[in-house]
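For reference, the structure discussed in these notes is given below.
One protein chain is absent from this view; the other protein chains keep their places.
Chain naming follows the written order as A, B and C, and within any one chain the residues start at number 1.
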């Protein structure tokens, strides 16, 4: 693991998620730019001190020289956005598969460069767009793909949070600080941090691509350097249209990612905060609520459910599902063989490039007076 | 009553709503352009046959010549949009107060002309923007006005319906036919029929005005002549921003008008389909659910509640609240005295003019490539 | 109307409910044992002063001597429980149909006596077990009767309120005072006031009868003379079993009547506070939510719905449905012809007798150490 020291939010999440299925064992890490924190973190995780490294270059160097049955299979990169590219690149070049926290990189160019490396090495890269790991999101995707709604017409996806309603970045809050700092976060604030999740979710479920946007970005909290509030009208390459909103100043909201998709025959609705239900509304028959754990679900969803209906699974299990799919792909991996993330159902390097392009286009278009802008 | 014959949807709604409080008695009407239907309707309502008129001009002519204690106090106009202006004008000129179904008229010019007449005669005109009649909407307005949320930052208002997902207008459905016909409905389809309700609700609760819009209108169902789907980014004159959507092709949706308003300290949420709850989310304390009928509510809301908490009131009672406020104003009316609808809390002629301007601006802007358009 | 003066809760409810459909006109009343309050009430209702009576005997005496086209068709009795029997008896003896607020009388004997009178005169008596007036309750009944759930196994019905959590009767609260006074309310407190509604709802939906009970009654608030909290295990004559609870000390609850019925194939669930939904859970397919106003509903429900789906109807409309069915029966009434309330779908005198027997049996059994007691 690269990053994920004692003060990290997402580091422990990766570790818990990776631990659930008993398929992955954490054996080494470079957990912080502060070597002391790295060592302390390793200690708290019962790691062999020899494999708690001071820097990630040291880690890759040493690990790749270990015997195959001892060295790591892959690395999880959970640093702030501006430190995604370099360790990912080094990992691939050292022959390791990679799990990388979203966004894949700091810029479109970095993302494209990683894609080249993945294509060249044939190694596996998974991007933790966690929310597509939820079984009922997979059911939603299956529902749409199987044509039950007819042709998709409208997509409303939104991601309201409230935690940046005040200038937390000025109070020493680490999570707020790097996210509102263009140097660490990149050109997007809310749009990059959570807007990409919203876009990815909409594209995943509808199996289509956002092709045009008409955008409004705001920095609502005075003094903030990046957008903390974004909304846009969107067009999909299939002809569907809709709305995407991602805001971090919806005071009182937790992590309320939700999506509604309407087709000719009905609509579906999913909310991350109540993730085990999928609401289906029909044009001419009663509303249905599909629930995780039932035998009537598609195999796409069932493959990612651990417990019977009525035993709620949550965020960590969704996260674990990215690791589950990635692990399955790793087991199938053979040098020279091309792994298709779509087959295993995890987000790969292409999603990373697309996400960076999306953010970049949105940010540029926000200040333009041109109504519609194409995402290329 | 003008309009509201046997096949009407909104006519009976007006009659039921007006009947709840026992303050209003229906005594005469011109219920249809078909004289036979008008007579049949009158019969079904136990009216004196002499006061069931074949045309509204005849009605106004005869009624105004009755003795004051026998003739009507006011008229309710519940015809399709293109027959709002003429009877309203005639009613006012005949000395009668007017309740008029929304939209107030067919064009901005007609609306402005009615405003002049109201200003000149001093008579009362109420516009049935029903949804602001709900007590918990009044509580929401009070909540925002009293500053509990701090400065308003974001407003998300939406009005999804699904009933026009198919080309019902080609199957003889009366409600669908006139609403999708520019000659009867006006320049707006969904935006005029329900978008104005959404805009009115947002402006009512936030006590502010939508000043700029960036719009997408679609005619999703093939062959439809007016928009059946609209969405827009909006800016308010207070600096708040948000989203407004109104669609009639969200297959499976009923009448799901809902609004969320976020300020510096928290947010509120109200849904028409569960109208007796007002959800309040706070930045730093537990979410609250305010419920109709409790003593902790503001007087603004309490004045419009009929039964104790837990005895749900619905659409007809909200409708009745427009009539309740209007009736109170009529009782206070004296010739020469100016009645202010705001004081009684019902939508008046100014809302009518503003609504027409809103629709007209939105429709014009939709085809423009200019991003933001000002509403004047 | 007998009772329903200015301080009454249920009197105005009857008047509003009766007014919605435009089929009933209030023309006279004896609204209070206080003649001044009766007169004031009549004035506020715009009644002809000559028909605002000081006592109900006077009313019946005078009204029955009016010409048929002027005199009342029926009377609504909305007095406290101990003044139900005498006016009802007098009304029937004077040739008038009767709507009577639940419970039908003060004792089983009074109830049986009224039944004899109804049988003898052939006149119509309706009992306002309001909650069976909800369309989705009628749908629930239809659902069970049509066998969709298979044989009914379990019935859980509950009616929690919180308003008597404190000794309101000692603070001058009129509603609390008579309800907690055995001289006005009868032998049952919560069990009589709301427990009967719960029992009636369960029996109505399942089309069966509670045949045995095992009961616990409590007077939770110190000093209270009647039970304010009741719960019981129940057996139905069909073999189903379940639980019934009715309490007025569930602090914070409003009027949360709800029922769940489970059969071999699935279960249904209805809540009065969200009355336009009927939840259906299936053993082997997705949960469904049936909603008022849709074309897929049964005719039993459709006959009692006034507005399209998504326009919520509430308590007053449910109440109005009792009047609607009763009015229909009155129109069909001919002297000598027997009217069957079941056919018109309103609660009649038999429900009244059964309800009184239920309360009487429960109260007697509560203090017994015998586990199960039969309801005869």
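As a convention for this text, contacts are C-beta pairs under 8 Å (C-beta built on N, C-alpha and C of every residue); 3 or more make two chains touch, one makes a residue touch a chain.
Owing to the predicted nature of the structure, the values given are computational and were not obtained by experimental measurement.
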item	value
Per the touch definition above, residue among B:51, B:291, B:354 or B:371 touching the missing chain	B:291
Of C:30, C:245 or C:292, the residue in touch with the unshown chain	C:245
Candidates C:102, C:224, C:281 or C:354 - the one touching the absent chain	C:281
Contact set of chain C toward the excluded chain (per top definition)	149, 153-154, 156, 158, 162, 165-166, 214, 216, 218, 220, 229, 231-233, 241-243, 245, 247, 249-253, 260, 262-267, 280-283, 287, 368-372
Chain B, residues in touch with the chain not shown (by the definition above)	280, 284-291, 294-296
Absent-chain interface as seen on chain A, which is shown	9, 12-13, 15-16, 19-22, 26, 45-46, 161, 163, 253-256, 272-276, 291, 293, 306-317
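Operating definition for what follows: only the chains that are shown with their structure count from here on.
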item	value
Rigid-body rotation angle, chain C and chain B, from Cα fit (steps of 5°)	180
Inter-centroid spacing, chain B versus chain A (mean Cα positions, whole Å)	43
Centre-to-centre distance between chain C and chain B (centres being mean Cα positions), rounded to whole Å	35
Whole-Å gap between the CA centroids of chain A and chain C	55
Multi-partner residues of chain B (at least 2 other chains)	253
